[in-house]
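Here is the structure we will look at.
The complex appears here minus one protein chain, its other protein chains still in place.
Showing chain A:
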Amino acid sequence: MSTRTSPARDYIFFAIFSVAVLTMPIWLEPIGAGYPDLLQKFAIFGLFATGFNILFGLTGYLSFGHAAFLGVGSYTAVWTFKLLGMNPIPAVIMAIIASGIFALAIGYVSLRRSGIYFSILTLAFAQMSYNLAYSVLTPITNGETGLRVLRSDPRLFDGNGGQEGPLIANLFGVEMTGWGGFYFCAIILLIGFFIAQRIFRSPFGIMLRAVKTNQNRMTYTGLNPRPYTLAAFVISGMYAGLAGALMCITDPLAGAERMQWTASGEVVLMTILGGAGTLLGPIFGAALIKYFENIFSAFNEQTLHEIFSFLPDFIEGPVISVAGLFVGEGWHLTLGVLFMLIVIFLPGGLMEGVSRIGKLFKRSSGKSEPNRATAPAE
């Protein structure tokens, strides 16, 4: 896919993508996704997955602990609110710095190993942070209750207790809920996407791909892969921290549960569902998963009944009880099944599926390119 790129193409692509993201409220309206809370999630998790993809998609290092950075970003953002005031800009900056430092420390240790050891090390660090957030660090994280902004907090720049109404982030008067929040997240997503695109096209990105393709050969060429992978790890940690900060900007509450390994698993799934190593795939995957999560978990017996009412009664009963396993509370089951199906049948994710279909059409029109079929999927 990277064979047919040029700067001009990239800018056009980015422009189309920007228009698509900013007009999401309009074109997602017909499928029932055109409301701000869900679109905020699309943008936030899209950003999270984009960052994860810089590490996993480019270098092939599978981190199972990225949720820890999300949590660090969240806590930092809420603390910035508490100390400096409800403006999201300092929160975003502080969250990026804090998660970057955190990622540097964890990455420095974890990246000494590769393969499965790396996965286990990151998992161990994430579990460690999660356990600490729940127990000893309660003064900082407020444990199970979750950290929130209180009226009694100092908030240096917007004063203490002066204003009425709920405490929500506002950017120079624009409240960061609803559409305001969505456009804030969307613009940050676009910035993040642009940076990711530049990384993909840069010599640095090529180096990262070299790490994935053959690390030994890279070492023999006289290049030390460690600084490159560490940089990728820190960058993707910063993306995760940024996503965590955005979560708190749209809803100023940080809880430890978003650091759990299931959250790390979710971002892995988003990335591979869309297609690891592709630019658009992870964002696409994140949006799909959040969309279906939203739809499926709202289902209950009653809605299922309406959907399957065309079936005769004796079939309808069993069908509903089986389908009932997968919706509502059982949404995670659907997620697990989806996970397995994607890994088994479509390891390259949906983007690979799209390109396969595209190739199919090309072949039928007589312009087949046999060499490209054997090239490894990125």
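Side notes on the structure shown:
Going forward, contacts are C-beta pairs under 8 Å (C-beta built on N, C-alpha and C of every residue); 3 or more make two chains touch, one makes a residue touch a chain; residues count from 1.
Here is the rule we use: contacts and distances are computed from a predicted model.
Remark: of the listed names "Putative spermidine/putrescine transport system permease protein", "Possible ABC transporter subunit", "Ubiquinone biosynthesis protein UbiU" or "NADH-quinone oxidoreductase subunit L", the one matching the undisplayed chain in UniProt is "Possible ABC transporter subunit".
The chain not shown here is touched by just one of A:T5, A:T23 or A:S135, and that residue is A:S135. Touch with the chain omitted from the figure is made, among A:I120, A:I320 or A:V354, by A:I120. In the full complex, chain A touches the hidden chain at residues 60, 62, 64, 109, 112-117, 119-121, 123-125, 127-128, 131-132, 134-137, 261, 265, 268, 272, 325, 329-330, 332-333, 335-340, 343-344, 347.
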